[in-house]
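Here the complex is missing one protein chain, while the rest keep their positions.
On to subunit A.
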Amino acid sequence: MAKYYSEKSPTALTILAIDKDPEVLELIKKGCNKYSYEVMTFTDTLPAVDVLRGNRDDFNLILMDLHMPGMDGYEFLRFVRREEFFAPVIVMSSEENRLSAGMAFLLGACDYWVKPLGEYLFQTVWTHVYRKYLNEKRKQKDNEKLEDDNQKRETNEDAVVVSSVGETPSSEDGDVIESNKSGPVNPQLPSAGSSRPQRRTKTKNRKGK
């Protein structure tokens, strides 16, 4: 999660933008330059997909036109979710349509912009990245606390067994104390695990990097 968000420069974003209309992309570039975000633009979805796959940690926000030819915004949202990219996705449409917005949100979009885009949108676009970062951090802390509690419970159970046995157990009584733990009663807690924030378990559907 390190590259996803930088505490030191919380508004330093690297944005990936996909829209079939070069004028829209120009506007996006203007907005990004104004607030010193880096931006990479595409008029086609598939090349953007390739770049994303090859540079997973480089982008922390994606702007996506809902109605792209070929792979459209909805399919793209599904792709982002399946391949577990962290970057929040904001969808864009030239029409304000509640049903389209509903579909986009159900598929994981974090915001819905109606064109023509205003420059003001770029001023606070970093908040979407920040919000997601805070939520992921909280989830991770909750998971760590869960592991911590489980660990403590196991330790206490061991302690109960020992005291009921009375004397220090021989090795036959099992690996009750020594086992996999690195020390006596208060073993060292395992590190936070993978660098990925924990998510709900689901089957991964990688097509291969």
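Following the convention adopted for this analysis, a contact is a pair of C-beta atoms (placed from the backbone, for glycine too) under 8 Å apart; a residue touches a chain by one contact, two chains touch by 3 or more; residues count from 1.
The definition used in the following text is that contacts and distances are computed from a predicted model.
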Tell me the UniProt protein name of the chain this structure doesn't show, selecting from "Histidine-containing phosphotransfer protein", "WDR5-like beta-propeller domain-containing protein", "DNA topoisomerase (ATP-hydrolyzing)" or "G protein-coupled receptor 89B". "Histidine-containing phosphotransfer protein"
Candidate in contact with the missing chain, chosen from A:100, A:127 or A:143: A:100
Out of A:74, A:112 or A:126, the sole contact with the unshown chain comes from A:74
Interface with the unshown chain - residue positions in subunit A: 74-75, 78, 81-82, 95, 97-100, 102-103, 106-107, 202-203
